[in-house]
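One chain of protein is taken out of this complex; the other chains stay put.
After this line comes chain A, so read on.
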């Protein structure tokens, strides 16, 4: 048991939720649920949330990219440009509704027409007016401020990470900084609502928030705060314009464990998931991957040769409940939950680890994993800040991280995904009653 705990190097915390109800203008811009109004394409209409501003004009409103969408921050729209008069609220309303600019020109077919009420339109103009300031949060002429969460009662992790990052950044970033800006790491102290508030007001992005089965990146990303290099695995469905990881995705870890079950010849499997939807999804992926005919069950009473532990909340589950399997497969994120149910287990635990690049570096350099994590952050942040250039926004920083390619470190970001690696390590630990031996 101690040995398996030694594989895990991080503590887990639980945080209460943070409520941050956005105004309708921001909801329209970001495409949040419950956006009022419609988007029309020809004679067909859909909810406006299907086509939010940010997908074409980008989160910082600067446009560019596919379709070459123009900038839409209000300080740009409200002054004459490219032969068109300045927009006011009335002409902006016309643009959205009928697709005609103040110059009289009809705009691109690539933009739907929008129907909003007055309140939503006013709120959208108000949001576009503060967009640039929000996007420039933490970016100063002489420094760029990143936040490192240090939650109350769990200061040790934050302190160690900051200590390591400070050393790495001092070695990697020139004394005068990049483009005249040095990197400042600011500890964000307090309870979760306070940390999110500090991050929103003071920092360009949050670095490596503490991992937890119950901690959700959306506490930050839901408020528009980018999250860089979390230790917990990201999902491939996470928004890559708000979150970037150095490591493999949760889906990749699950896929590797499924492959391993196939080669191990699991015939009966107890599949323990937190939700019914996850059960169906994993079941659908398991069956075609398994060479033997595989019987997948949620029935905790039945005997199963193998168990796939994907639940972050086992409650009072004891592991005998799942039928005394000979092998348990578990993503690293759920190992701590599993350990609480593992007394008396005889068999093999196979752990899927997403943070492969840090583990590889730690072994190669004979350093702590958290140090290796900090080294990778220093390398990628340095490259990203060089790519992003002087005129930086939160969005352009995330985009620049996505453009970093470091095959020497096993890091690269395929188009549209937040994960910086596809490599997964599987660690097997064999238990006999009272102890375990790694294979």
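Here are some notes:
The definition used in the following text is that a residue touches a chain if its C-beta (ideal position, glycine included) is under 8 Å from a C-beta of that chain, and two chains touch if they have at least 3 such contacts; residues count from 1.
To be clear about the criterion, contacts and distances are computed from a predicted model.
One chain of this complex is left out of the view, and of "[Citrate [pro-3S]-lyase] ligase", "Nitrite/sulfite reductase", "ABC transporter ATP-binding protein" or "Protein SCO1/2", the protein name its UniProt record gives is "Protein SCO1/2". Looking at A:65, A:180 or A:265, the residue that reaches the missing chain in the full complex is A:65. Although one chain is not drawn, the whole complex shows that of A:25, A:70 or A:112 it is A:112 that touches it.
Although one chain is hidden here, its contacts on chain A can still be listed: residues 41-44, 46, 50-51, 55-56, 65-67, 69, 108-110, 112, 285, 414-417.
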